[in-house]
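One protein chain is absent from this view; the other protein chains keep their places.
Lettered A, B and C in written order, each chain numbered from 1.
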Amino acid sequence: MTTETGGLFSGLFARGPAAAATADRAVLQALLDVELALMRALVICRLAPAEAAEELGAIADASAFDLVELGCETGTQGTPVPGLLAALRARLPETARAHLHMGATSQDVLDSALMLVSYRALEPLVADLDRAAAAAAALAERHRDTLMPGRTLLQQALPVTFGLKAAGWLAILEDAGHELAQVREQTLALQFGGAVGTLAALGDHGAEVGQALAIELGLPLPPLPWHTNRLRPARLAGTLGAVLGAAAKVARDIVLLAQTEVAEVAEGGSAGRGGSSAMPHKRNPVGAIAVLACAGQAPGLVATVLGAMAQEHERGAGSWQSEWEPLLALLRLAGSAAAALAETLTGLRVDAVKMRADLELAGAAIMSESLVTALTPALGRSAAQELVRGAAAEAERSGCGLDAVLFDSEPALAALGADGVRRALEPERYLGMAQTLIDRALTRRGAP
Amino acid sequence: MTTETGGLFSGLFARGPAAAATADRAVLQALLDVELALMRALVICRLAPAEAAEELGAIADASAFDLVELGCETGTQGTPVPGLLAALRARLPETARAHLHMGATSQDVLDSALMLVSYRALEPLVADLDRAAAAAAALAERHRDTLMPGRTLLQQALPVTFGLKAAGWLAILEDAGHELAQVREQTLALQFGGAVGTLAALGDHGAEVGQALAIELGLPLPPLPWHTNRLRPARLAGTLGAVLGAAAKVARDIVLLAQTEVAEVAEGGSAGRGGSSAMPHKRNPVGAIAVLACAGQAPGLVATVLGAMAQEHERGAGSWQSEWEPLLALLRLAGSAAAALAETLTGLRVDAVKMRADLELAGAAIMSESLVTALTPALGRSAAQELVRGAAAEAERSGCGLDAVLFDSEPALAALGADGVRRALEPERYLGMAQTLIDRALTRRGAP
Amino acid sequence: MTTETGGLFSGLFARGPAAAATADRAVLQALLDVELALMRALVICRLAPAEAAEELGAIADASAFDLVELGCETGTQGTPVPGLLAALRARLPETARAHLHMGATSQDVLDSALMLVSYRALEPLVADLDRAAAAAAALAERHRDTLMPGRTLLQQALPVTFGLKAAGWLAILEDAGHELAQVREQTLALQFGGAVGTLAALGDHGAEVGQALAIELGLPLPPLPWHTNRLRPARLAGTLGAVLGAAAKVARDIVLLAQTEVAEVAEGGSAGRGGSSAMPHKRNPVGAIAVLACAGQAPGLVATVLGAMAQEHERGAGSWQSEWEPLLALLRLAGSAAAALAETLTGLRVDAVKMRADLELAGAAIMSESLVTALTPALGRSAAQELVRGAAAEAERSGCGLDAVLFDSEPALAALGADGVRRALEPERYLGMAQTLIDRALTRRGAP
Partner (left out) sequence: MTTETGGLFSGLFARGPAAAATADRAVLQALLDVELALMRALVICRLAPAEAAEELGAIADASAFDLVELGCETGTQGTPVPGLLAALRARLPETARAHLHMGATSQDVLDSALMLVSYRALEPLVADLDRAAAAAAALAERHRDTLMPGRTLLQQALPVTFGLKAAGWLAILEDAGHELAQVREQTLALQFGGAVGTLAALGDHGAEVGQALAIELGLPLPPLPWHTNRLRPARLAGTLGAVLGAAAKVARDIVLLAQTEVAEVAEGGSAGRGGSSAMPHKRNPVGAIAVLACAGQAPGLVATVLGAMAQEHERGAGSWQSEWEPLLALLRLAGSAAAALAETLTGLRVDAVKMRADLELAGAAIMSESLVTALTPALGRSAAQELVRGAAAEAERSGCGLDAVLFDSEPALAALGADGVRRALEPERYLGMAQTLIDRALTRRGAP
């Protein structure tokens, strides 16, 4: 459930502006904004007098309502809207009271309000993702030549550069942000259909009021109401889940690189951050851990929204209602993760010396594929693989290093010469498309 | 995220005493209770002077702390404990300050506090499940002979009684409550291991302090710390998920029985409850819908807790943290569902006349199996099935009712006589073990 | 796990051509297709002789390999690729053997193969969704004036037409199909990066070979490899989940409308389909139930794919591998659901008489909102609501029908005249935008 004020875990799970935009008070304000926009639309369509909108506008301020009381009424009515309408009616003069909520059903108001909350929260969320991407881009540029081990299945495999890794972070964060921006513009939409989707209570004016309402709220008008067509919430939830997964991929790398034994990166930040009073040597990567803690909750929440799609007839009996908390939680958690990740990447400390040292940890073994590639023109691929496999085995048995074994190997020397062997053992010569890929990632970002 | 006060949806999702016991303020109080219990345990073991416990006891009141500030610190440190300790130290005299939190790690305090919150929330939760079960028992007894159609795949199948259906509700609610009570007694446990589970900071006193702490808190002392052995949270979450699923089964039946076209039950309650201003004829089953809305969120939350089990080494980096919100949400939602269901079942209005009418909706067709059973001794099962299948087809073709066809059927009359056919068509004669099963469900409840 | 042949539940869960395209044998063929396409790309780039591709082409037939043996090797190596390569090498002449798999890593081959399987399965899947949409469109057109009750929270609310309901089905199926077609064209992509994403083993030829390979396979070449950037699988899974949710919405409506007490629609099909030998009167909506049974599995599977996104460094250790089964299962289940739904909608039997009868079930009460709307011009909205609420209460108390009460009501007659009251009670006059919305849904379909 969203909170009005920061809860006990808010620094982890309700961090940054996107999260704040999902608090109970913000949802209430959105409900009021929808009712007011509807009243204005009625005025525009000459179905209500202008004063009705003025009267409602004068009191449509969320801070003046009692959340506890409204929350209680939600239990009696099944949505917060009837309770809110009662509270509004109690405060409104007759004109506004008579036209309040005309033509709409509770679901119109709540669905539209949640779309509005999403629209508002996604702006800072996309911005925070972009801040994180910008920090990744800077790392990609700065460390394009910083050698480090590439790791598959958590085993060192071949050399990469830290710039390439950061370019991968850039790519996933940018792709995720782009998808989310698209959802903001294309998926969010007005809900307006009246009790069963026909807007019958507005007679011939349904289409006209809908159009005016959409303009008032700044939300697109969909061709049909979507009371029980839940592709929009599903797409929103799925994309937020993917955004959290993208952030988690970056955070996972950071947590692994920050391990005491790896220590290739560390989170920055003030003294005390991520520290431990009893263990002053610790520098916990709390930012990355916060991202993982947010993201770990996403798959289940997305599943809930997807699981609610089979809604009954013209309004769901329980399924629709089960969407509200998970959607708000996904916005809150994605916002928190984006804020934490932007901060973490911006302050990330990179230890290029340790990266290089780790690359040499396994001696020349990490260059095996490079050697095979180098030997292939002369020996053919099969023989080249055979030679290197044999040399690696010999190196492991003797303990004297793959490089030493190769400099002693007649067929290797015959094929490549000592210089050729040496070159094949240099990690900076075995980076393939790394620079091209970094450039691509950076260029894409520059592109519109 | 849990709330201190009722949020906008609290009537649906934070209803009743169990939900209240999971609010932020209650979690904070549990954190304080654990720190205080630890101090008392240190005093008992003569590792701290008695005044330290007194000093701490004097200020260990959750209402005196600022949740916003504490929540903020959670982001810096990764758990709310260091921030709380700092706030406590700022208020404590030197003696208590020097002994505060001695031997413990943040996870000890937070895990134990969440166990304490669970222990406290489960008591009213089990009680509300029992209230719901009691209401189901009353319905089972009262309606043990109230005939209604049994329905499979939402098609009428054979007659049952509403008492049998209510006995099924009783059974599932009681089984669920029993499982939850077991979890409360057997699964919840103290967490106490210090930074890496060895309690090294307590020297030789670890076991002794642990024992005293367990007694203070009223939580069992487990053989080993379970910092990264998450079977306890998994079991708790899984059982809460099953409880919500059990409540949802009952609620699903009620929502279906309350459909306008079925109208065999209706929720009671004051005027206005579940009503619609625009559609005064509606009587929405809001209690059952609330249960479904809570339960719809459970599977995803359970999945999150299970997905967090692969925790790294001696403390999880993100996975542990992702458990907190879902565990509290599950307690809150199960509490809400139990409260709503107890209320709904207690006030349920049953329309026995409509039940009987629905039973006769398909004419005698619902008695087909009964006819086969009756004809089998005389004709053999295959011929009996053949006869009834033919008669049913004839009834459908002619539109004159299966009973009419059978009273015209020579082989049927030969086998059973007109009286026998009539008896085979009486639903009250084709209820098999219904009474026995109702008795079993009621007796089980009586049993200890 | 996918099956080679139909399993015991295949009629429910592995139905139709999309499901068949995900069987083990089809995945194996896709693996072979990727290896062959790579060899051809190497030939095109002059890194392998033409005969290598010919030799490989001659044996790249999935039916010639032993799935049991390959499956076994998957356990030893962590992916099926090394085992497949070994089996290929054992059959290939030296030339092809030496160039087999050059430059690629196992994940390149398996990811690309799964994309290929998806690309192949999505074509019939989109076609089956379109068949279902076409059937819904026909129903929308044919029944645009067929009156029935609109239902919210499973209570009758206001009149709609069955054509409007079918237009809603059309809209959701078309939107879902459109989203899936987009994913097919934009999200699926080649995977090709070599061991750590640099294609180092191809020296300067990485980009060129990648381009040729993409063309060979008909899959887009992405800017960067996406070994641990899992937005593509996440988007694919999320969209399949939404497609299943969309199908389930339609199926849920059908199951509810097919209830014995509602009986407004029935599934068609041959005798025996959905029947019960013991209960010949039953006509189970097995097609819709099959859809629900498939869709019920989707949220959890999507959650798994999202939960696997935080993949380590350059290749995930367990997370990547956990994607394979759920992705294939989602394709299979979505394919099954689309096939079942197309069949169900095509054969759906609609009982317009029962729909009309159900509309009159609650007497005139369902027209309450219509009466308020009609009375508002004369009385003002508040007074109109008051009058109708009072009349409804009187009708319920006296049991003589809202229409009778109104024809006795002086203020109502004064406001509307008897004719006006009569008109306000006619459901066909209170359908608001229904025709417009049906037209919109049908027109959209006509549009490109």
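General remarks:
In this section, a residue touches a chain if its C-beta (ideal position, glycine included) is under 8 Å from a C-beta of that chain, and two chains touch if they have at least 3 such contacts.
Not measured: the values here are computed from a predicted model.
The chain omitted from view is touched by exactly one of B:R235, B:R389 or B:R423, namely B:R235. Summary of contacts with the chain left out: across B:L67, B:L84 or B:L164, the touching residue is B:L164. Checked against the hidden chain, the listed residues B:R151, B:R184 or B:R283 yield one contact partner: B:R151.
Within chain C, the residues in touch with the undisplayed chain are 1-15, 24, 27-28, 67-68, 70-78, 80, 82, 105, 195, 201, 251, 255, 272-274, 276-279, 284-286, 288-297, 299-304, 307-308, 317-319, 321-322, 324-326, 329, 332, 340.
Residues touching the missing chain, restricted to chain B, are 78, 94, 97-99, 102, 105, 150-154, 157-160, 164-165, 167-168, 171-172, 175-176, 179, 194-203, 206-207, 223-225, 228-231, 234-235, 238-239, 241-242, 244-246, 248-249, 251-253, 256, 292, 295, 298-300, 302-304, 306-307, 309-317, 369-370, 372-373, 380-382, 430-434, 436-437, 440-441, 444 (touch as defined at the top). Taking the whole complex into account, chain A touches the unshown chain at residues 149, 151-158, 255-256, 258-262, 276-285, 289, 299-300, 303, 307, 358, 361-362, 365-366, 368-369, 372, 385, 388-389, 392-393, 402.
Convention: only the chains that are shown with their structure count from here on.
Centroids built from CA atoms put chain B at 32 Å from chain A. Of all residues in chain C, those touching 2 or more other chains are 151-154, 157-158, 256, 299-300, 303, 307, 369, 372, listed in ascending order.
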